[in-house]
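With one protein chain withheld, the remaining protein chains of the complex are depicted in position.
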Amino acid sequence: MKNTFGSAISVTLAGESHGGAITVILDGILPGLPFDADYIASRLSLRRPSGSISTARREADEFSVLSGVFEGKTTGTPICLTIPNADTRSRDYEATAALPRPGHADYTAEVKYHGFQDYRGGGHFSGRVTAGLVAAGAVCALALHRCGIFIGTHLSLCGGVEDRPFGNLAEDLAFLSDKSFPVLSPEAGERMVAAIEEAKREGDSVGGLLETAVTGLPAGVGEPWFDSFEGRLSHILFSIPGIKGVAFGSGFGFASLRGSQANDPFAEENGTVVTKSNHSGGINGGITNGMPVLFHCAVRPTPSIAREQDTVDMKNGGERKLAVAGRHDPCIAHRAAHVVNACTAIAVLDLLAERYGTDLTGLSPLSKKEG
Amino acid sequence: MKNTFGSAISVTLAGESHGGAITVILDGILPGLPFDADYIASRLSLRRPSGSISTARREADEFSVLSGVFEGKTTGTPICLTIPNADTRSRDYEATAALPRPGHADYTAEVKYHGFQDYRGGGHFSGRVTAGLVAAGAVCALALHRCGIFIGTHLSLCGGVEDRPFGNLAEDLAFLSDKSFPVLSPEAGERMVAAIEEAKREGDSVGGLLETAVTGLPAGVGEPWFDSFEGRLSHILFSIPGIKGVAFGSGFGFASLRGSQANDPFAEENGTVVTKSNHSGGINGGITNGMPVLFHCAVRPTPSIAREQDTVDMKNGGERKLAVAGRHDPCIAHRAAHVVNACTAIAVLDLLAERYGTDLTGLSPLSKKEG
Amino acid sequence: MKNTFGSAISVTLAGESHGGAITVILDGILPGLPFDADYIASRLSLRRPSGSISTARREADEFSVLSGVFEGKTTGTPICLTIPNADTRSRDYEATAALPRPGHADYTAEVKYHGFQDYRGGGHFSGRVTAGLVAAGAVCALALHRCGIFIGTHLSLCGGVEDRPFGNLAEDLAFLSDKSFPVLSPEAGERMVAAIEEAKREGDSVGGLLETAVTGLPAGVGEPWFDSFEGRLSHILFSIPGIKGVAFGSGFGFASLRGSQANDPFAEENGTVVTKSNHSGGINGGITNGMPVLFHCAVRPTPSIAREQDTVDMKNGGERKLAVAGRHDPCIAHRAAHVVNACTAIAVLDLLAERYGTDLTGLSPLSKKEG
Partner (left out) sequence: MKNTFGSAISVTLAGESHGGAITVILDGILPGLPFDADYIASRLSLRRPSGSISTARREADEFSVLSGVFEGKTTGTPICLTIPNADTRSRDYEATAALPRPGHADYTAEVKYHGFQDYRGGGHFSGRVTAGLVAAGAVCALALHRCGIFIGTHLSLCGGVEDRPFGNLAEDLAFLSDKSFPVLSPEAGERMVAAIEEAKREGDSVGGLLETAVTGLPAGVGEPWFDSFEGRLSHILFSIPGIKGVAFGSGFGFASLRGSQANDPFAEENGTVVTKSNHSGGINGGITNGMPVLFHCAVRPTPSIAREQDTVDMKNGGERKLAVAGRHDPCIAHRAAHVVNACTAIAVLDLLAERYGTDLTGLSPLSKKEG
C-alpha cells in the first residue's frame, strides 16, 4: 500500500513535482460534512512558499474537486482533489540529472526505479507532493472540528532560536491557526527568520524542531499492539520529507528521567479523570488517556543547498562536484509544520472512525439530509 | 489490524500477562529456512529478566512450535509459536485492580475495554507479551542472516551514564549478539547497573536510550510515500511498551544542524556508491541508500514503582494513594533492546519480501528441496 | 496477508493436518461478550466427521482458550484458540508423498513451497484446518446473535437429490442450528445420504450445493466499490476447500432473466422499506438493503477417492497410477456448510464493526462492567 495510508479513512497520493498535477483521493469521510473550500485553500496557502525564506517557485495551488462533493457537502464516497503544476522550470534539473544531491532522494530513487523515475524537481519525492496531503488533511480537520478536536503545530526551535513552549492550548492553537510561519513568540519568530536568511546568504540551510498538540480527543483511542496511537501517527509523519525523528510527550527526555518524575499522577477534575502532568503526551499503552496529545518532530535542514558538495555520476560513474541550482527553500521546517498538522488530522480521524464507525456514530451524531 | 503487523511478512500477537500463554503467528516466511530453535531460545533468554536489576518473576520461556515447521525447516505456511505463562502471582494485582498505576495502561485499558480487560499484571499490555515478538523476530533474523543482514542494539544512555558510540559495526554487532545487558563498554555497563540498583533501592526506576544498527541492507528498500522505511519501522517500534521516541540518523540533532553539515556527500568505493558520513542513517526519501541503517529509541522509566503515587479509584470514584506492589523491573531499557532487535527484523524482512517477493527471489535464491 | 482475513475484525489461521495443533487468533471482538464455550464446542461438533459418510479420522476437537477471555467474557483483546491434532496416521501419506492427488493441492503446494511443505494429510491445505475457522466463526456468531443477526446453511443439492427451498427463515434457521447434516427436508436428507454411501462403495465421492441465509442485517452494510458485501464475503468463502462457485440471490439464474423479472419492487411494510421479491439476495450495489442475504456455494466432490487415477511422480518424474489410501470423506458438502456459516459470521461481523465501530456502537450498545 505504498501511496495509500489509513484504514477506515484512507488517503491515496499521486504526483510529481513537474508532472501534470498532484492528485489525492480521500476515502471514508462521513457523508454530509460541509465542504469548506475556503478552509482547504487557506491550509494550502499556509504551506505555500512565500517571502525571502522560501523557494522562488510560486504555485497558485488552486485545486479542483473531481468527486465526492455534492451540493456543498461530502457524499461519503471518495473525494478526489487535483492541484495542477504550473510554475515548473525543468531545465534547472536536466544538467544535473545524473548527479544526485547529497541528502536528497535522487540516488535512492535511481536505484529503486532503475533510472526510470521522473527526476525533475525531485519528481515524486518533491515537497510539492505535500500539497495533496495538506488538502486531504484539511478535509479531515473539518471533520475533527465538528467533534471538538483541534490540532496545531509551532516551530519550537530553528536556527538556534527557541520559541516559547505551549501554554494555554486553546488560545495557542487559535493563534497558530492562520500563521504561515508558526511561532508562539513573534519576537522569537523574527530571530528565526533572520537566522534562516543568514543561512540562505551563505548558500546553506537550517533544520528545526516542531511541537504539535491535539486537543479534545476522547480517552480510549488507539488499537494495541501494533496500531498504537503513536505507531499509526509516526507512520504517516515519517512520510513527510525531512522528518527524521518523532517523539511523544517528554520523548527523548524520558531517557534521563526517573519513574517518579516521568509518571503522570491521576486526579479527578469535574468528575473526569485527568493527569496532573502530561509527560506521556496524552497516550498510555498506545491509547489516548483524554489529556492533550503532544509530540515533537525533528526536521532536517533542506538538502538542496547552493554550496558545492561531493557527489557521483550515476550514469557514467566517477566522483563529481555539485552546486545545486534551481529554486529551493533555505528552511522547510515552518512549511513542514502545516504538513504535520494535515498528517495528524488524517491519522487521528482514521483511528476515530475505526473506533466509532464510518459515521463516527456516538462521537458526533449525523443528521439525515432533509427531504 | 490491531494485533497484526506487516504485509508480505506478518506477525499476529495474542496473550496476556496472566493468561494461558503468549501466542504469535508469523506468516510469509519463505519455505526451506532451517528452523534454529536454539537461536530462538537464546533470543528469548536475552530478553528474560535476570539478576538484581529485573523483576523477580522468572519464566522459563519454553516455546512450542504448533505449525509451520516440518523436518527442521520452515514450510512457507504460518509458523505458530506459544509460550506458556507459568510464574504468575495474580493476587498481587487484585487489591489494586481499580487503582490505575500512573504511566501505565491500566486507565486507558479500562476506558477502551469498558472494564472487561484482564487487569492482572497489565494483561495484554504487559511487557510479558513481547516474548512473542522476540520469538517471531528471531525467525525473521535467521532469514536476514542468510541474506547477510544483521541487526544489533546497545544501551547508549542509562542512569546518566553513556555507552561508547558504535565503531566497527561488524565487530560491535557480533559483540552485542549474546549480551543480555547490551553495552559496548563494559565499564559503562557496570556504572549503569549501579545506577539502576540505586534507583531500585529508592523505590524508583530509570529510563534509557537505545541505538540500533542494521548492516548489509541493499539500496532501494522502502515504499514511498507512506511505506517509507522510517514509517514502517517506527510503526512497529512504537508498539514496544515504554518506547516514546524514534529518530533516524542524526535524529533530533538535525534541528540544530545546517544543510552543509547534515548532508552526506556521495563517493565511490570499490565501484559502489557510498556516503562519506551517515547523518541520514542510511535512508534518503524513505528508501535505503546502502549504508547502515541507524536509529535511536527513547525508553521511558518503568511506570511501576514502589513509591507512593497519586491515583484515582476507577470503580468507586475518588482520589487514592498507590504504592505498586508486585514484581517489577527498575529499568526495562536493556530488555527493550532485544525487542527492538526483534521488531526491526520483522519490519525489515517485510519490506524486503515486498520488494523481492515472498521467496526473496533475486536476493537470496532458494533451492528446491531434494527428492 | 495470506492467512489473516478481515479489517475491523480479523482472523489469523495456522496449522497443518498432522502438526501440533490448529490455532486461530480472532481480533477485534468487542469486550464484555459472554464467551459461550459450549456453543463453540457445539459448532465444532457439527463440523466433525461422523457416521458412514465421513472420514474415519475422529478428532475430539477440544479447544483451549489461550487469551482474550477473562471471567467468562471477552476482553476486547485477541482471542487465541488452539485445537490439538491427536488422531493422525502419517504413515498413510508417506508412500505417496511424491504422487499428487488429482484435484487436491498436493502439486500446487509442491511448486509453491519448493517441496518444503508438510505433505502429511494435505498439511496446511487439509480440511482439518477449517476447525479453526469454525471456532472463530462461532465467537462471531455469538456477537451477531446479540444484534439479532442469524446465519444458516442447508445442503440444497447433493447426489442428485434436491432439498426443499428456504421457507420461513426464522423457523428454518432454528431448525438447521443443530443439524450436522443440514437439510430442511429429512426425507431428502435420507436420499442424499444413500447417494453418498453409494458413491463411497464405488470408491468415489460426490459434490453438492449449499444455500445460506443471513437474517436481521440492517440496510447500509458494505463498502463500495471494492469492499462490497459480495466481494468481502466471497473472498473468505473461496478460502474453504472445495468451494468453487459463489452466487448471490438468483445468481447464475440472472443470466436467463429479464430486468422486469429480476428487479425486486420496493414496498412499505410497517413503516419500513422492503422488497416484494428477493432476487438480489438482499444486496444492491454491494450494500445490504435490509432483506435477508441469500447466496449459494458450489462444493466440488472430495478429490481424495479410492479409485485409481493418473498422476505424476514429483520427485523422480514420470507418470504413475494412484489409488488414494488414508481416511477420507465421500462428501464434504454437508461439513462445508458449517464452515460457510463460520466464514459468513466472520465477514459479516467485520463489515458491521467497520460501519458501526469496534464496540458496535449504535447497533448494540455495550454496557460498562459493573464495579
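To keep things simple, chains are lettered A, B and C as they appear, and every chain counts its residues starting from 1.
As a working rule, contacts are C-beta pairs under 8 Å (C-beta built on N, C-alpha and C of every residue); 3 or more make two chains touch, one makes a residue touch a chain.
The shown structure was predicted, so the numbers you read here are calculated from the model rather than taken from an experiment.
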Identified contact with the non-displayed chain, of A:Ser54, A:Thr96, A:Gln117 or A:Thr344: A:Gln117
Hidden-chain contact residue, picked from the options C:Pro49, C:Gly189 or C:Pro241: C:Pro241
Hidden partner chain, touching residue among C:Ser54, C:Ser67 or C:Asn289: C:Asn289
Absent-chain contact - pick from A:Glu16, A:Glu211 or A:Asp264: A:Glu16
Missing-chain contacts mapped onto chain A: 1-4, 7, 10, 12-16, 19-23, 25, 27-28, 31-32, 64-68, 70, 73-80, 82, 98, 112-118, 123-124, 314-316, 359, 366-371
Missing-partner contacts on chain B, residue numbers: 7-8, 77, 223-224, 354-359, 361-362
Chain C, residues in touch with the chain not shown (by the definition above): 1-5, 7, 13, 100-105, 107-109, 111-112, 124-125, 129, 157-158, 160, 199, 203-209, 219-220, 222-228, 230-232, 234-239, 241, 243-268, 273, 275-276, 279-281, 283-290, 296, 298-305, 307, 309-312, 314, 317-319, 333
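Operating definition for what follows: only the chains that are shown with their structure count from here on.
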By mean Cα position, the chain sitting nearest the middle: B
Centroid spacing, where centroids are CA-atom means, of chain A and chain C in whole angstrom: 44
Whole-Å gap separating chain B and chain C, where each centre is the average of the chain's CA atoms: 37
Multi-chain contact residues (two or more partners), chain C: 7, 77, 359
